[in-house]
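Heads up, one of the protein chains got dropped from this complex, but the rest are sitting where they should.
So, chain A:
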């Protein structure tokens, strides 16, 4: 018995013989050492079998000696496959082109990721990499190996302690450790500190300069608080005055709040639709369902499609429909009053610096008119009132 798949490489052919003494012909074939299989009688004096392609020349003399006619049927195996492939080599070309494209694409760089770097360092790294040719779309086999890239990067960028370069598939990963460089002290020009507004001083904290006021002093706007001129008369020196002067200041604010208000709020439900549009003609691509929202807002994002480096006139558009709902809010007089107070405080806090604190609040006036609450508030605040004022020399 023979392995049938071994016949695949040598190629096999189906033979039909017709005439008298077909069995004798088969015997003769066997005696000549030919391999014959799948013998089948298909008619009164018609026999068909398979044989190896290389045995065909030996078959001919045997047939000539017998009284049979020979015809060939199905051909199978590698030699015939090869012939067929050459006959339609377009396919072959396509396969090779495809493989070539896949090969090229899988040897490109498809991403450069920098991790652990400050934005400016990242920018520098990316710039250096671009100079080295490491960018999206570059061929990997034209680039330096990762060790060399690593060395070049650490050589060229002085703020780097270490860079880990790793090529994972088609993406470069850069793990960055930056040097910690000491901060350069700020160069402050010589200056005074003056009052930002009218206040009563509550606390003084002067780092540098000559304080001219003390606690409980009342100061006006623009009044000199800390002088940048130190030293005895005749031996004066200019310094940048530095410090915090806390003073008690006063704010007045008015908040008007309607008792009833109508809002549009999103319910969280949304429908997405995708379109491809050419000029003003939009073809829906995804999301064909009908909108079931009574009120909604639309949001659309457009992105032009690109081919190579050209922008195509086709635009991909994503439209999101968000359902909205009307909500009615109504306060009682007391609630509205409390709410207004809260709003006023929040507004003030947003205006103030972080180190400021609200010490006291008073309601000056509260009234209801035309379905609205009007509240006038008065606040006592402790805040830093110091404001730098450059010293113009030569005065």
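Just so it is clear, a residue touches a chain if its C-beta (ideal position, glycine included) is under 8 Å from a C-beta of that chain, and two chains touch if they have at least 3 such contacts; residues count from 1.
Rule of thumb we're sticking to: contacts and distances are computed from a predicted model.
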Q.
Leaving aside the chains you can see, what is the UniProt protein name of the one that's missing? Options: "PadR family transcriptional regulator", "succinate dehydrogenase", "Sporulation protein YqfC" or "Peptide ABC transporter ATP-binding protein".
A. "Sporulation protein YqfC"
Q: Decide which residue listed in A:41, A:179 or A:368 touches the omitted chain of the complex.
A: A:41
Q: Mind listing the chain A residues that contact the chain we can't see here?
A: 1-2, 22-23, 26-27, 30-31, 33, 35-41, 47, 49
